[in-house]
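Every protein chain except one is present and positioned as in the full complex.
Chain naming follows the written order as A, B and C, and within any one chain the residues start at number 1.
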Amino acid sequence: MQFSFTEEQGEFRDVLRRFLADRSATAEVRRLMATDRGWEPDGWRKLNQEMGLTALAIPEDYGGQGFGVVEHAIVMEEAGRALLCAPYFATTALAVPAILTAGTEDQKRALLPAIAAGDTVATLAHVEDDGVWDGSTTTATATEKNGGWSLDGTKSFVVDGHTADLIVVLASAGTGLSLFTVAGDADGLTRRPLTGVDPTRKLARLELKGVAAEPLGTIGKAAVPLAETLDQAAILLANEMVGGAERLREDAQEYVAMRMQFGRAIASFQAIKHRCADMLLDVEMAKSAAYAAASAAADGDANVPALASLAKACAADTYMATAVTAIQLHGGIGFTWDNDTHLWFKRAKASEVMLGDPTYHRELMLQRWHEEDAA
Amino acid sequence: MQFSFTEEQGEFRDVLRRFLADRSATAEVRRLMATDRGWEPDGWRKLNQEMGLTALAIPEDYGGQGFGVVEHAIVMEEAGRALLCAPYFATTALAVPAILTAGTEDQKRALLPAIAAGDTVATLAHVEDDGVWDGSTTTATATEKNGGWSLDGTKSFVVDGHTADLIVVLASAGTGLSLFTVAGDADGLTRRPLTGVDPTRKLARLELKGVAAEPLGTIGKAAVPLAETLDQAAILLANEMVGGAERLREDAQEYVAMRMQFGRAIASFQAIKHRCADMLLDVEMAKSAAYAAASAAADGDANVPALASLAKACAADTYMATAVTAIQLHGGIGFTWDNDTHLWFKRAKASEVMLGDPTYHRELMLQRWHEEDAA
Amino acid sequence: MSEFTEAGVRAEVRAWLEANWDPDRGLVDWRNMLADAGWAMPAWPKQWYGRGLPTGLVPVVDEEFARIGAVGAAKTGIRILAAATLLVHGTEEQKQKYLRRIVTGEDTWCQLFSEPGSGSDLAGASTRADFQGNKWVVNGQKVWTTSAHHADWGLLLARTDWDVPKHKGLSYFVLDINQPGVSVQPLKQMNGHASFNQVFFTDAEVPPENQVGELGEGWAVATTTLMHERRGADSFRSWSMGSDRAGRIYDEERAENATQLEPYKWYPQRAGRVDLVLQRARETGRIDDPAVRQEVASLLTMHHAAVWTARRARAAQALGRPQGPEGSLGKLASSNVARQAAHVHTLIAGADALLSGEDGPMDGLIAEILVSVPAISIAGGTDEIQRNIIAERVLRMPKESRIDTDRAFRDVPRNTVR
Partner (left out) sequence: MSEFTEAGVRAEVRAWLEANWDPDRGLVDWRNMLADAGWAMPAWPKQWYGRGLPTGLVPVVDEEFARIGAVGAAKTGIRILAAATLLVHGTEEQKQKYLRRIVTGEDTWCQLFSEPGSGSDLAGASTRADFQGNKWVVNGQKVWTTSAHHADWGLLLARTDWDVPKHKGLSYFVLDINQPGVSVQPLKQMNGHASFNQVFFTDAEVPPENQVGELGEGWAVATTTLMHERRGADSFRSWSMGSDRAGRIYDEERAENATQLEPYKWYPQRAGRVDLVLQRARETGRIDDPAVRQEVASLLTMHHAAVWTARRARAAQALGRPQGPEGSLGKLASSNVARQAAHVHTLIAGADALLSGEDGPMDGLIAEILVSVPAISIAGGTDEIQRNIIAERVLRMPKESRIDTDRAFRDVPRNTVR
C-alpha cells in the first residue's frame, strides 16, 4: 500500500481543489440542488472536459487517461469537499466499473469513449424497492425474444437515474444475475425522480416494461463483476465522504475561531477545543482508511473487498459524526437553511446509507477479512 | 411504580450508609479481599445481625422482617457503595429468591429462619464451565436412589461457593431442570476457589460426585423459579452497581476538586467539568433504571423480566464507564494499587459480566419487552 | 399544611364545572368565566384568575376538566412565560392590562431575547433601547423568535446602558409588535420549516410604562422568564391538541391551535420519535437483526431511564423535597436520546432513509426526524451550556473565569451582527 501521495498527485489535488472552489461554490451548489435534474448538462460538460474528470480513470485504450483508483479517489475526495452537483459518482464510480468488469472488449470500446469525453452520462440500477444493496433479491427480469433482450421490473435508489443517458441495469435472466445497458430515453422506461434527504444528489425510480436492452458481458455471469463494481464504488464513496467530512471540520474550525460569546472566541473554550481535537482524529482516521482502501484497489490487493467495507463503514460513521458536531459547533446558526452546514449534513446522511449502512458493511468486512492480508 | 423513596426508606438508607462507612471502610475491604474466604464469619455475623440485613427481605413467616424488593435494593446499593465484603449478594439475591420461588412451604420454614438469623450462608450454583447464565445448557445430573437424590457434575462461577453453608444447585433430573440443596460440607463435594478479576467477591468451582441432595420444590419444575430468581438477582445486582458507580463518581469529584495542576484545581478545567456532568447524567439514569426495576418487582409488575434486563444492562454499562472515567480523572494515581479506585473498577468489571453482560441482557430485554406495560 | 385537600379541590371544581360548562359557549367568553372563578390558572393568586392552589394539586383540576371535556385557559406558546414574569415583576397596571387577555388567549406573545450575536451568551444582547423624548426607541435584531409573525406583544431584553458590565446594562420591556418600527421575517431551518422569526427593530417605540422591573435590572427579570422556560421546556407535549368533539367552543379551540401550535409541529421529530421505533422495526423486519436489536434496546433504555429520571424529579418536587441532581439532567438526556433515535431510525429505514417527503417512509416523517434532531442539542441552551450548568450549579465545580463581566459592555469583544 501507498501511504503518501506522490508530488504529482498532490499537485493534481491542489489544482482540482482550487478549480472546484471556484466552479462548485456553495451558491452554485444551492442553485443546482434546487433544480429537478440536480446538475446542468452544459455546465457539467464544460467543467468535466476542462479537468478531464470522467476520462481520468478510464483506460487509455477506451479514450481515457488511464489513471488508477488513487487518482480517481482524489477526484472523489475533492468532489465531496466541494459537494459537486454532477453525475460524476454515478458515471465513474458505478457505471464505468460495471462496464469495465462486466463488458466485452467491444462494449468497452463502444461505450467508454463517449463517457470519457463527457458526452454520455451513465449510472447503475442495481437496487430495487426493497433497498437490498447487493442485488441478491433482484426481481427485474430479462427476456430474450427474436435475438434481442427486453427488461421488465422496477429499480429504485438509482443515482441520477432520471437524467442518465445510459443505464446499466441488473436483472435476472433465468440463468442468474445479468447486467444490461439501457438507453435513458428507451421506450417502456418510466423514470420518476425521488424526493431525497440529500438535495445535492438526485435519485430516481425506474419502471421498465419491455425495455430493449443489450446484455453487458455474459448473461448469467454478473455476480462477480457486480461485486467488484460495488467494492470499487464503496471505496470511491468513502473517499468522497472523507472529503466532505474534512470540509465540515475545517468550516466548523473556522467558525469557532470567529464566533465570540462571553467576550471571547468560543474556540478558546476547552470543551470546544477538545471536540475539535476529537473531530480531527476521527477525520484523519477515516482518511487513512479511505486512502488505504484506494491504494489497495490500485494494487489489486486480495483484501480489497474487506477494505472496501472497512473504509465505507469508517467514512460513513465519521462523516455523520462530523456533520453532527459541525452543526453543534455552529450553534443555532448551524440549524438554519442559509448556513451551509446542512448541505453537507444531508450528504453525510445519504452517504451513510448509500451502498449499505455501516452496520451492513461491518458485517461484510468481517466475512471478507483475511487476517494474513491485512497490512 | 414508585419514583421516590419514603421517608422511612430514606432514613434506613442514611443509617445503613453511616454504618457501612464505618464497618466496611476501604482498609477493611482491603483486609478481607486479601483473605481466601473474602469475608469473615464472625465479623459478618455481627454486622449482619446488628442491621438485620439478611432478614430484611425474608417474609416474617420465615423469620425475616418482611420488607420488599425496594428495601432490599437499598441495602444492595449501599453494599455496592461500601464494597461490602460479605456473602450478602449470594445469600439474599441468589439463594433466598431460589428458595422462595422454588421451595415448598416446609422447606422455606426449614431453611429461611437460619438464613434470616445470619447463621446460614447460602448461594446458588446454576452456571457451569461454559458460562451460560440461564441454566439452559446444564449438564450436572441428579439421580434418585433409595428415595434419596445425589448430584454429579461441575458448577462454576459460584459466588462465595467455597464458603457457603448451603448451596442451591441446578441439575438435570431427566424430566427437566431441578433445583437441589446441598450442604457446603457434603461428602463428594470439592470446592475450589477461583482467582477472580474482582478480589472483593470470591467465586468457586464445585465438583460434585454423588453428593447427597434434597430437591428444592418439585423435580423438573425449576425453569420458572430459576428465571424469576435470576430476574430478581439482576435487579438487585443493578442496584448494587449503581451504588458503586455513585461512590466512584463522588470520589472522583472530590479528587478533582482537591487536585491542583497548572496552579488551579483541575475541577476548574471545562473538560473535567463536562466529564463530571456526563458522569452524573449517566449515574442518575442508571439509578433511575435500577430503582424502577426494583419498584416494578415490588409491585409484581408484568414487565419485570424486561426491566430486570434493562436495569442490569444499563447499570453495567454505567458502572464500567464510570470506573474508567474515575481512573482517568485521578490520572496516574488512579492506576496505583494504593489508590482505592481500582477496587470499584474491578467490581465494575466483574459485575458487568456477572449474570450476563449488557449485550446479553439487551437482547433478552427486547425479547421480553411488552410495549403496553412499559410505564 | 395547606388549606387545600385533594378531595376538597376535586369536589369544588367538579361542582363548578357541572354548573357552568357548556360546549356551545364562545371560547373567550368561557375563559373569562374561568378567570373570574379562579379556575383559569388555579395556581395563580386569587386576585389574578387563580386560587393560590399548590402546584401539586393542579393535576386534580386538570383531571376534572378532562373528565367533563371542558376547555381550559390558553396555555400555549410564550404567553405563560409572559404571565409568570409579569406576576413577579410587573406593575399592577401591567398585570391588569395583560394577564386576562393572556388567559383568554386573545393576545399572543413572543420572546425577544436571542440575537445573532448572543445565543449561549444571552446577557450579551446588543439590541439597544435609548430613551428619547418621552419614550424608549429600540434598534437592533432578535432571532429564534417563535410566533412573532402573529404575536401581539414581545418580551424584549435590550441594552439601556453600555458603560456598565453586561448584566447590569439590560432592561426588560413589553413591546408592541404591531408597529412600523418592527419587521418580522421568517427564518428557514435546515428541516425546511420556518417556525422561527427574525425580528428587526428600526426606531421601534416602547412607552415608559412598558418597562418591566427597574432600569438596568432586565437580566434579573429575564432570569425569571428563563427559569419558567426551563421548567416548562417540554410543556408543549402537554398542551391540549384540541378535542375532536362537536361544539362551538371546540371549533374555536381547534382554530386557535392551528395557529398557535403550527410552529411546534416538528418538535416531536426533533426529540427523535422513540415511540415509533418498535413499530417501525417490526414493520420493516429489521427487528430480526441482532445488531439492530442491540441499538433499539439501547435506545429504549436511554429513553426510559430519562423518563424515570424526570419522574423522580417530579415526585421529589411533589413531596416538597429539595431538588436533587436528577432535575437538571433532562435537557442533556433528551439530546442523547434523540441522537440515538436518529441513528436507530436510520438503521431501521435502510435505503429508505435516503428518501423524504411523500417518497420517504411514513410520508417523510422519518426524514423529518433525521434533519430535525440536530436542533435538540442546541435550542434552549446547547449541550455545552447544559454541562456547564450541571457542573457549576449541581456539582458546585469552579465557574469558568470570565473576562466579560468586569468591564463596561462596550469594551467587551464581540462579533458585530452576523
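Definition applied: a residue touches a chain if its C-beta (ideal position, glycine included) is under 8 Å from a C-beta of that chain, and two chains touch if they have at least 3 such contacts.
Quick caveat: nothing in here was measured; it's all calculated off a predicted structure.
Of the listed residues C:26, C:59, C:290 or C:413, the one in contact with the hidden chain in the full complex is C:290.
In the complete complex, the hidden chain is touched by one of B:21, B:260 or B:302, namely B:260. When you scan B:203, B:283, B:307 or B:365 for touch with the missing chain, the hit is B:203.
Contacts to the hidden chain, counted on subunit B, fall at residues 127, 131-133, 156-157, 194-198, 203, 258-264, 266, 269, 271-272, 324, 327-328, 331-339, 341-342, 345-346, 349-350, 352-354, 357, 359, 363.
Mapped onto subunit A, the footprint of the missing chain covers residues 1, 3-4, 253, 256-257, 264-265, 267-268, 270, 272-274, 276-278, 280-281, 284-286, 288-289, 291-292, 310, 313-314, 359, 362-363, 365-366, 369, 371, 374-375. Residue-level contact of subunit C with the missing chain is found at 289-291, 293-294, 401.
Convention: only the chains that are shown with their structure count from here on.
Between the Cα centres of subunit A and subunit C there is a gap of 42 Å. Separation between the centroids of subunit A and subunit B, computed from CA atoms only, is 52 Å. Chain contacts: subunit A has residues 269, 271 touching two or more partner chains.
The set of subunit C residues that touch two or more partner chains comprises 384, 387, 400.
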